[in-house]
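Worksheet for the structure shown next.
Missing here is one protein chain; the remaining ones are kept as they sit in the complex.
By letter and in written order, the chains are A, B, C, D and E; residue numbering begins at 1 in each of them.
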Amino acid sequence: MPTIFFYGPRLEKEKKKELIRAFTSAASAATGIREEAFVVYLMETAPEQVGVGGELLEEKLKES
Amino acid sequence: MPTIFFYGPRLEKEKKKELIRAFTSAASAATGIREEAFVVYLMETAPEQVGVGGELLEEKLKES
Amino acid sequence: MPTIFFYGPRLEKEKKKELIRAFTSAASAATGIREEAFVVYLMETAPEQVGVGGELLEEKLKES
Amino acid sequence: MPTIFFYGPRLEKEKKKELIRAFTSAASAATGIREEAFVVYLMETAPEQVGVGGELLEEKLKES
Amino acid sequence: MPTIFFYGPRLEKEKKKELIRAFTSAASAATGIREEAFVVYLMETAPEQVGVGGELLEEKLKES
Partner (left out) sequence: MPTIFFYGPRLEKEKKKELIRAFTSAASAATGIREEAFVVYLMETAPEQVGVGGELLEEKLKES
């Protein structure tokens, strides 16, 4: 029963489904474990809760 | 200072209290560490952020 | 498919089994989800990788 | 590319920025890895999802 | 800088590389973020630290 956590930006439903399908299929192929056993958690993280290089991502995105 | 994370569905307050009490008591009994040292995080995960068997949980629940 | 992570000390096999049984049973009771759907990860953390109150747990244990 | 997760109370933006700066700077100094490589996730946890000593933090805070 | 954690069985190096490549490529496609920004952690979990359905995975594997 392997488990995958994804910490990343908000995704639309179609993208979530694509990601879950792709993660599960890749992990099943690499481990030889059947797809039914995999759980994926999409943990949405907002730019105001993430730091990159010591700076709030929210501010980095404004600069760029 | 052991730490427990629970990733699961939304719970009503009484259920949260039950779960925290039961987790802490079981973990204290198994480790011999006093209950005061335990921290439990209840991480609510919604059906639209969970994948099971390669499929979005939200859609699996609709089918069943 | 809820998931539980336990970060705590090394446990003997009997204690691991007790803990897994107790966590799963409590979580199944609180959520109404069948026991088969629960996964528990026992993440063993050694005193030389844990800090409590700003101090390495390994050194705190020596003092006490 | 080290990664830091902070599970703690809601913080104002200035405090978030301070924390990200301090975590990144300390971790870069201890590891010798450049600051740009560090990612920090501030995971806000509310008192109604945290258990301390077997009790819901929300209720502990009321008592004190 | 999204981050992916995989909790699953020990993998040979070629399988690790495949999994990292597949996770990163799928996550980059779904988010539109360049591959360089992704970090993947393969967290190997042994059957004697995992519980499935209330039972130690190590014992479940013996039975099957």
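A few points about this structure:
Just so it is clear, a contact is a pair of C-beta atoms (placed from the backbone, for glycine too) under 8 Å apart; a residue touches a chain by one contact, two chains touch by 3 or more.
Since the structure is predicted, the reported quantities are computational estimates derived from the model, not experimental observations.
The chain we do not see here touches B, C, D, E in the full complex.
Here the missing chain is touched by one residue of B:Thr3, B:Ser28 or B:Thr45, and it is B:Thr3. Counting over the whole complex, subunit E has residues 13, 16-17, 19-21, 23-25, 28, 35-44 touching the chain that is not drawn. Counting the whole complex, the residues of subunit D in touch with the unshown chain are 1-9, 11, 15-16, 18-19, 22-23, 26-27, 29-31, 33, 45, 50, 52, 57.
Although one chain is not drawn, its touching partners on subunit C can still be listed: residues 7, 45, 48-56, 59.
By our rule, only the chains that are shown with their structure count from here on.
If you match contact pairs by residue number, over half of those in B-D turn up again in just one of B-C, A-C or A-D, and that pair is A-D.
Computed from the mean C-alpha positions, the centre of subunit D lies at a distance of 25 Å from the centre of subunit E. Measuring from the averaged C-alpha position of subunit B to that of subunit E gives a distance of 21 Å. Residue positions of subunit B touching 2 or more other chains: 7, 16, 19, 23, 45, 50, 52. Taken as a contact graph, with one node per protein chain and an edge wherever two chains touch, the assembly fits none of the named shapes, being neither a line, a ring, a star nor a complete graph. Taken pair by pair, the chains that touch are A-B, A-C, A-D, A-E, B-C, B-D, C-E, D-E.
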